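Take a look at the structure below.
A protein chain is absent from this complex, but the other protein chains hold their places.
Here is subunit A:
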Amino acid sequence: MSQDRSETPRADCLVDEEGRLTATVRLPGAAHPGLLLRPRPKKGGPQEPGHRLELRPLAEHHWRAVLEPAPLLAEGRWDAYLLEGPGDEGERLRPGLLDLRALQRGRTPGRTPTPLAVRVPYTTRDGFLAVRTWLRAPHAEVDALRVRDDAMTVRGRLFGARLADGATVRLVRRGADRAVRESPLHHDGGHGFSLTADYRDLLDERGTGGGGRPAYWDLHLHLAPDGPRARVGRLLDDVAERKSVFVYPSTDLDGTPVRPYYTVDNDLAVVVGGA
């Protein structure tokens, strides 16, 4: 009888309010073990070098590594490997208990360093430990979203910058068929904002993205006409993959369904047409 699963090393992870990640691994017998976070390469891209952390003895058979808030990790997905010693290729770690309750408390714009760095440990589909990271400056965080009267209204907060008059929201249609819709942004002169996207503005002459295929619109805040822009997304809790958990209602517009959704990167988008 194989006992793979229980013998595979597991890491308990704790993330605190500053984003510090503490990993504890039970490991009988090791000399100088390390924990390697290896960035998952983009499709067709090269394997970048990973970020190695020292595992220090904590108690008998227990080792601990701490990923401090600095240095910042690039945005993406990092697979966790256990290195038993120097020169070791590494073995993928499985998740133990992931104590992410501090992430649920969110962040406050005025008291959060820029760029905004987010780290959420999670379990990959095949059962291994990985860390989802975001690095944004500025970032527009969705706090609430309502769908009503053929439109969606988003309430949120801007991190890493202040809002001033002239700020707008732009919806940009993805792909070769690029198109832009711009509308004013309501803000409180500080970090709070609200925006309304009228679904009818997203219908073109063919109803959708053309050819019956759905069209996808991404949302950005533009702080000034030529100023920096912030992607609108929802990053500040413990949910690494939001798409199937935060599901918004679909609105039927003369036979064309329109629905806000979160992308695989937890950014907000609107899909027009399709199923």
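We adopt the following convention: a contact is a pair of C-beta atoms (placed from the backbone, for glycine too) under 8 Å apart; a residue touches a chain by one contact, two chains touch by 3 or more; residues count from 1.
Methods note: contacts and distances are computed from a predicted model.
> Leaving aside the chains you can see, what is the UniProt protein name of the one that's missing? Options: "D-inositol 3-phosphate glycosyltransferase", "Quinoprotein ethanol dehydrogenase", "ABC3 transporter permease C-terminal domain-containing protein" or "(2Fe-2S)-binding protein".
The chain we cannot see is recorded in UniProt as "D-inositol 3-phosphate glycosyltransferase".
> Could you tell which one of A:R56, A:R146 or A:R200 touches the chain left off the display?
Candidates A:R56, A:R146 or A:R200; residue touching the omitted chain: A:R146.
> Of the residues A:A65, A:L100, A:L158 or A:L236, I need the one that contacts the missing chain.
A:L100
> Which of A:A31, A:A59, A:A176 or A:V245 touches the chain that is not shown?
A:V245
> Since one chain isn't shown, list which residues of subunit A touch it in the complete complex.
Given the touch definition above, subunit A has residues 1-7, 12, 97-101, 104, 144-147, 238, 244-249 touching the missing chain.
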